[in-house]
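The other protein chains are all here in position, but one chain of the complex has been omitted.
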Amino acid sequence: MYNHRPTDRLEYFSDAVLAIAATLLATELPKPEGGTDLLAEILKNWPHYTAFAASFLFICVAWSNHHNMFIYIKRTDQYLLILHILFLMFVTLQSFTTGLLARHVGRPDERTAALIYHTTLVLMTLFYNCVWWYATRKKELMEESTDPALIKLLTKEYAIAPALHLAALIICFWNVPFSIIPIVLLYIYFALPRFSERKIMERKRR
Amino acid sequence: MYNHRPTDRLEYFSDAVLAIAATLLATELPKPEGGTDLLAEILKNWPHYTAFAASFLFICVAWSNHHNMFIYIKRTDQYLLILHILFLMFVTLQSFTTGLLARHVGRPDERTAALIYHTTLVLMTLFYNCVWWYATRKKELMEESTDPALIKLLTKEYAIAPALHLAALIICFWNVPFSIIPIVLLYIYFALPRFSERKIMERKRR
Amino acid sequence: MYNHRPTDRLEYFSDAVLAIAATLLATELPKPEGGTDLLAEILKNWPHYTAFAASFLFICVAWSNHHNMFIYIKRTDQYLLILHILFLMFVTLQSFTTGLLARHVGRPDERTAALIYHTTLVLMTLFYNCVWWYATRKKELMEESTDPALIKLLTKEYAIAPALHLAALIICFWNVPFSIIPIVLLYIYFALPRFSERKIMERKRR
Partner (left out) sequence: MYNHRPTDRLEYFSDAVLAIAATLLATELPKPEGGTDLLAEILKNWPHYTAFAASFLFICVAWSNHHNMFIYIKRTDQYLLILHILFLMFVTLQSFTTGLLARHVGRPDERTAALIYHTTLVLMTLFYNCVWWYATRKKELMEESTDPALIKLLTKEYAIAPALHLAALIICFWNVPFSIIPIVLLYIYFALPRFSERKIMERKRR
């Protein structure tokens, strides 16, 4: 009882960290001082706006899935907490790696910056999955009524994120711009209504 | 059930993003270092203080209306979430566009900066309306007992915001200072007790 | 009903703004880069640390009293919201005015910086009182069971804050360092268990 705490303060803390990390992204945008042609300067900074939008959407998608995951996880213990904290640590690094990438697009060190960017995302999504793997292994942390078939489906679905980020990382060694392809696929998959959920709902109706 | 989640964590996350976006505005104010005449320097920076106050009030008005809207929206789905995330993305851009505008008042690129400022607000209020339009189309997301007449009224009221921001954007092409007129009208309208609410309440009393 | 909303999301939003404003204060501290004697540099920056501590404590005291006030205010309307937003606006300006003051201590423009600092605090505490005055005038916004004697006491107590800040502002015209005296008195008064509360409790016991 003392060791298994309800998850609301964990969810609260995570929501706050995710919200701040998402909002801080905008503060990393370069600030044209004027004097030169403003429009040209803004257009020249396109990698910053693209990287901002990508990272913002990414953190929000992470928030939305996190939200979803804690419908099924009902208690936490010390180990789950540690895995979760490591996930949050890589979330907060997003503003740093996003700025790094944006400043190096089209420059000699573009590949290094992109590799750092993708590595952070691989680690972030990996620790996200670790939280889920750990919770599903320790049955007492889960909502009792959760359908085991749903758990299996979610486990597969969540694993797609680090897999595609790893693919992006590997593609990066060969060609930096192409590394965006797995990321776009990931967004489309996670933005659409979740396959897992529809399947479960259909089963229920039968 | 799995797909339709209660809205509290969404409201929570939005509140956090709006609160941070509002608070970060103050960090964008120029910081006089002293050495010269401080009062003169502060007075010279009036566009920054005006823009800060305008954007702060704007985000707070957005928060207050957002708060109001989620009295009627009771469930979310994946598409509503995406529209909502896009709304929040333009909220977080406020600190960037506010600083941009303030730094260019009375300078050659004033029009470009004002156009970017107004465009962000048009998009932000447009996505806000999209959330509402989507929720009212999908009846199962709404509070069942909501009076359809109230929904109609709110739909009209919410649409005023992007309409007036669009008007400001258009006026900007012709005259930048005059573009403030629709914004002031908007503030007055939304600051006053809401017409929609009074009307509904009167009907109830009868 | 539509117009009178429960206050939890307002309290939530305020808590977030106050927490962020307090935490951002630390980001305004000057960052010694080393190279010179670090300890000497840190000691030279004492006005920054003093101003940081003062403003941090001030925001926390404001939070604690705000918390207290909303035990008695149970509903909000549009006008209360506007007054409250103006209170929050001056809270977020704290990090700006604190930095301004700290950078000008012992410099020619010290008085100007101190006047700006105190003016912000006068306005912040004044709007705080406006929220209270407005709520107590409109009976339907208050917790029904609140003892009228307690309301009177709290009204007097809350009014001490803008009064002492105004005193500090006036003293500033004459002597800047002495303007700290009413501030210290204010802290001592609000840090101690509240007189109003003890009085009420004693009455209850009788």
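Which chain is which? They are A, B and C, in the order written, and residues in each are numbered from 1.
Everything that follows uses one rule, which is that contacts are C-beta pairs under 8 Å (C-beta built on N, C-alpha and C of every residue); 3 or more make two chains touch, one makes a residue touch a chain.
Bear in mind the structure is a predicted one, so any value in this text is a computation, not a measurement.
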In the full complex, displayed partners of the excluded chain: A, C
Contact residue for the chain not shown (choose from C:56, C:79 or C:133): C:56
On chain A, residues whose C-beta touches the chain left out of the figure: 1-3, 5, 9-10, 12-13, 16-17, 20-21, 24, 27, 77-79, 81-82, 85, 88-89, 92-93, 95-96, 99-100, 103-104, 107-109, 112-113, 116
Contacts of chain C with the absent chain, listed as residue ranges: 11-12, 15-16, 18-20, 22-27, 29, 31-34, 37-39, 42, 53, 56-57, 60, 63-64, 67-68, 71, 150, 191-194, 197-198, 200-201, 204
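Here, only the chains that are shown with their structure count from here on.
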Central chain of the complex, centres being mean CA coordinates: B
Chain centre separation (chain B, chain C; CA means) in Å: 27
Euclidean distance of C-alpha centroids - chain A vs chain C, Å: 38
For chain C, residues contacting two or more additional chains: none
